[in-house]
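Removed: one protein chain of the complex. Kept in place: all other protein chains.
Chains here go by letter, A and B, matching the order in which they are written, and residues are numbered from 1 within each.
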Amino acid sequence: MSDVTQEATATQTTGRQGPVKARSGGRTWARTGLLVIVLFWCLFPFFWLIMTSLKLGDRALNSPDLFQGPFGLDNYASVFEQNFHLNLRNSLAIAGMTTIICIVIGSLAGYALARLPMKRKILLLSGVLAVSLFPPVALVPPLYEAWRTLGLLNTWEGLYLPYTAFTLPLTIFILTAFYASIPRELEEAARVDGATPFQAFYKVIFPLAAPGVFAAAIIIFVTAWNEFLLANTFAPRNPEIAQTVPVAIAAFTGQVEFQRPVGIITAACVVVVIPMIIVALLFQRRIVAGLTSGGLKG
Amino acid sequence: MADTPVAPARSVEPAGPDQSSVRAGGFSERTLARLFIAPSIILMALVALFPVVYAFILSLNEYTRRQHVGFAGLQNYADALTDGRFWESLRFTLVFTVTSVGAEFLIGLGFALIMNQAFRGRGITRAAILIPWVIPTVIAAQMWFFMFNVTPGFINNVFGLGNFNWLGQQGWATFAVIFADVWKTSPFVALLLLAGLQTIPGDLYESAMTDGANALQRLWYITLPLLRPAILVALLFRTVEALRVYDLPQVMTGGAFNTESLSILVQQYVVRTPNPGYGAALSTLSFVIILGVGLVFVSMLGRQLVIGRTTER
């Protein structure tokens, strides 16, 4: 499958000229060193997050020493006492719906923009982009009133509809770029074989654009999952109904006024990150494995 | 090769080369294009058009706090453009955008190249690279506040910097906010570029290597040009996001020490000291600025994505 691509790219990044055989020990060291730096960069703050989430008591939580105990799982227990599993459910549903709708209708639009004849495409692209550029905080008051009238406050629809609308521009741009990068000959070959344009799209182009589609899907999912402003305005309370994960985390309070609930916030954050990583990895595997080198050479 | 998708040959109408007049399943390609794009346009228009128009109308009205005073024409815009705060926050926003997007691009490209390789421990590395990005921004902002701030002072503790006041002085406060953003969003760039790398045919590298091109040359002459659409899309969306940055400076510095972004300013006039007219005018101004930057990208991208290919037909 795509081994060729990977091998080629691999060599190309690691730096030296010469045949593949000539990889030296020094190169392995350099590569390991680079990996260590990357891992430290990405994981050190996460390590802090995990250590803090395990700390118990005000004193340990506010100590700059990562290893000052006592440690325990109490913060995690408190997280789930607050119906956090319901928040996870809401976020999963809302981000999932956003992803599905975005991908389905965004794919169509992206294909049309990249492949089908249409007038004023640039203008259309600009218009699409413009949708996502207005400062969201200024959109909140009118949307709130509209949502109130329509009964969309405290509902899933009330969140995934605007998420879809505001994430579609990104989706359309990503997908247009990926459709455009697929050689036209493939599609034409399909046409010659008698496929309709629609068949050409979903049998040939859509699968070939899989890396782009899955990259878009992860990005949409994570964006919707992490959105705070609209979620906090349209569904600020009630995990049983539609309160999402970031809103719930931001709503945690300490035991007394002013006290900052560092322990429970970090614990919730760790709880959230783990399933997200799994989702992202599953999707990402599709990004990398999605393309057959054979297809492109066709 | 075996799994190259091949369309089933059950279509009734044979397709000809003259595409725009082809009737497929009863639709011409132009109609099909409209049908394909309609759902997106309708949904976006339904949700986004009304509040944007509403905000624009608000911006033409004068308010004292929430009380409507009368029609103001362009007075709110004039006020905004002559307010030093607007220009200060624009300056910070631009500095923030250029530096953070630049750094995110370089780091993201590096990540993408790493993620694209086959090596032992690749799974863990990929997961690690994605972690910063899946942490909700509001939480990440708080986390970096804790890390940088003198109290409790994790970064100072780890690196033995004593009581270095990252967030409490000019320059370093900006640095800290940018740093946090780069940490948080480089993976976004990495993912898009990783996907883009998959569309580059492997045989290009093979022939380049036979021609004796070194790694840098291959990166420069093959990878980057072919990655151009993905890079432009990534930069476009990072740029417009960065131009609207709110959570990080708000949580980490509250906008002190010249870290007030345009969005913080907008937020102040919409939420904190509400003045719907002025707030809407500031929003519209920042919208115009961001759109202007966006259109530069679109013109670079567009030719590549749509015009070049359609006009040649």
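Everything below uses one rule, namely that a contact is a pair of C-beta atoms (placed from the backbone, for glycine too) under 8 Å apart; a residue touches a chain by one contact, two chains touch by 3 or more.
The rule is simple: contacts and distances are computed from a predicted model.
For the omitted chain of this complex, the UniProt record lists the protein as "ABC transporter substrate-binding protein", which is one of "ABC transporter substrate-binding protein", "Hydantoinase B/oxoprolinase family protein", "Electron transfer flavoprotein subunit beta" or "Putative Zn-dependent peptidase". The missing chain, though absent from the display, is touched by one residue of B:76, B:100, B:149 or B:199; that residue is B:149. Screening A:51, A:242, A:271 or A:288 for touch with the missing chain picks out A:242. Touching the chain that is not shown, out of A:66, A:100 or A:122: A:100 (per the contact rule at the top).
Residue positions on chain B in contact with the hidden chain: 3, 5, 64-67, 85, 149-153, 163, 165, 167-170, 253-257, 268, 271-274, in rising order. By the touch criterion stated above, the residues of chain A touching the omitted chain are 57-59, 62-63, 86, 89-90, 92-93, 96-97, 99-100, 103, 140-141, 144-145, 148, 151, 153-157, 203, 206-207, 210, 213-214, 217, 232-233, 236-238, 240-242, 250-260, 282-283, 286, 289-290, 292.
To be clear about the criterion, only the chains that are shown with their structure count from here on.
Distance from the chain A centre to the chain B centre is 13 Å, each centre being the mean of its Cα atoms.
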